[in-house]
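Let me give you the structure first, and then I'll get to my questions.
Every protein chain of the complex appears in place save one, which is left out.
Lettered A and B in written order, each chain numbered from 1.
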Amino acid sequence: MINTIKTETPILIANDVSKWFGKFQVLRNANLQVKAGEVVVIMGPSGSGKSTFIRTFNALEPYQEGRITIDGIPLTEDIQNIDQIRQNVGMVFQQFNLFPHLTVLENITLAPIQVRKFTKTQANEIALRLLDRVGILEQAQKYPGKLSGGQQQRVAIARALAMEPKIMLFDEPTSSLDPEMVREVLDVMRSLAKSGMTMLVVTHEVGFAREVADRVIFMDAGQVIEDTTPAEFFTQPKEARSKLFLSQIL
Amino acid sequence: MTAIWRRKKNLEWVGQAIVLAIVVGLLVLFGHNLDQSLKRLGLRLGFKFLDSQAGFSVAESVISYDPSQPYSRVLLVGFLNSLKVIFSSLIAATIIGVVAGIARLSDNWLVRQMAKVYVEALRNLPLLLQLLFWYFVVFLALPKADNPIFFGFIQISRSGINLLGLALSPEFSSLFAGLTFYTGTFIAEIVRGSIKGVDRGQSEAARALGLSSGVTLRRVIFPQALRIMIPSLANQYLNLAKNSSLAIAIGYPDLYAISSTTFNQTGRAVEMMILISITYLAVSLTIAGLLNAYNSRMQRSSR
Partner (left out) sequence: MNAKTTIKPVRWVQKNLFNTPYNAVLTILCVWILWSISSSLFSWLGQSEWTVISENLRLFLVGRFPETQLWRMGAIVTIPILIASTLVVRRSQAWNFVLIPVGLGTIAWLANGGFGLPLIRSSLWGGLFLTLFAAAISTALAFPLGLLLALGRRSELPVIRGISTIYIELVRGLPLIGILFMAQVMLPLVVPFRLDRLLRAILGLTFFNAAYLAENIRSGLQSLPSGQSEAARSLGLNSIQTLRFIILPQALRLVTPAIVGQFISLFKDTSLLALFALFELTGIARSILSQPQFLGRNGEVYLFIGLIYWMFCFGLSQFSKRLEVRSS
């Protein structure tokens, strides 16, 4: 199966997902379905559970109730399924989380060599192609500490792509960037979306959501309360909480 | 349905069970071997021997003691001797450490250099060697007791220190001096680090208000530095308490030295080990507890 073709069965299904941190419930029966090739932006006030929600898709956060299925594999306690899902799902973090003791190139090739068992030559070839794609080929031999925030985040995207994931998760990828660097990262994400990648993006970037997203999900208090097109969400939100949120950020 | 052996929780429990089984297995094996060895030696575990007569004399004691008294009494003598040297050198080491730590930041070049030489020289030498030095080279080479050296009220001679009629044996004096000057170097480094760790703006603000450097140090810098240094200080106090067990090298009858003699007479290795462990753990916990209580009081009052 080629993952760029939009199929009708969703590649990601989250059914009534609930999660507690101690006594505090972060997710309340959250629901989501994403088809292959779709770009979904998740918005919501801070503390609404949106980051936690996408982190469950990568088993970074366990959940207590509900069901998550990714590319036909149920995400349960089964460690083999967890390993498989993590290889299929790439993740980009707010704080980049590059490995400071490895060069840019080593950051990208580590997982392909260790997990996918690629040879070093193969992995380097993939890494250089991806670095070229995100526009920082010349930084390959440097250590992450020497790069700007925008460049680091682009390396992080390349690192996730090197595992050839079917879905990419972005957890507020531009929130800790200086304003002048936000664009270079969004440009990379835009071209990734055009190439047909399935993407789930938690972000406050309204422009990006309007232009690139197929759907906008609005979350509050651990629930998905609106699931619609960007045009509709930004012009005529249905829910009172969405209206309030939009009035605060627009 | 997920296979049982692929569930994360199950795997974790199995892993823990294996580790636990290995540890318990080892302990059981050791216990069994111990039992065999003790049978061979004709010994039975138990603390009854503590009631039998100790039969050896002790050079110095805080409480009355004679060799006809039981082992429990002589061990108590050792414990009290330990406490005596721990608490007296703990106080002295704190004073020396604070003085040396502040001296290392003095604007007087000579003071600074002397403090540095003291710290770098003594903290890089084994404590045991320093104790041997204090005992054999310093105290035993001093003039006899009828012709002592005077430092104000303090008389020092081969028979130890005489402080206004309070006579301290050369063994105690050596251990006290060794522990004090050795631990003092570590405390000095902690004090220096904590004072430097207080934000520079604090001393600038105090000086801008017209406070003298002495008042700035005493009323502004030191109280803040104290909070930073308490955890490390606690560690040094614990080290001092544990290090006091080196007393045996110079013949001061502390808990360890007396336990060691008791072991040599009775062969009760296990019992003595249990006794020593519990006592030192109790002393450690007491010091840690006191400092924690002090620390939390400080934290509360600073809010």
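Throughout what follows, contacts are C-beta pairs under 8 Å (C-beta built on N, C-alpha and C of every residue); 3 or more make two chains touch, one makes a residue touch a chain.
Just so it is clear, the model here is predicted, and its values are computed rather than measured.
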item: Contacting the left-out chain in the complete assembly, out of B:Gln16, B:Ser57 or B:Asn292; value: B:Gln16
item: Touching the absent chain when the full complex is considered, from B:Phe56, B:Phe133 or B:Tyr294; value: B:Phe133
item: For chain B, the residues touching the chain missing from this view; value: 12, 15-17, 19-20, 23, 30-31, 33-34, 36-38, 106-111, 114, 120-121, 124-129, 132-133, 136-137, 141, 242-246, 248-249, 256, 260, 263, 269-270, 273, 276-277, 280-281, 284-285
item: Positions on chain A where the hidden chain makes contact; value: 58-60, 83, 86-87, 89-91, 93, 95, 97-101, 110-111, 114-115, 156, 159-160, 163
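To be clear about the criterion, only the chains that are shown with their structure count from here on.
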item: Averaged-CA centre spacing for the pair chain B and chain A, given as whole angstrom; value: 55
item: Contacting residues of chain A [partner chain B, same complex]; value: 76-82
item: Complex contacts: residues of chain B adjacent to chain A; value: 2-3, 6-9, 11
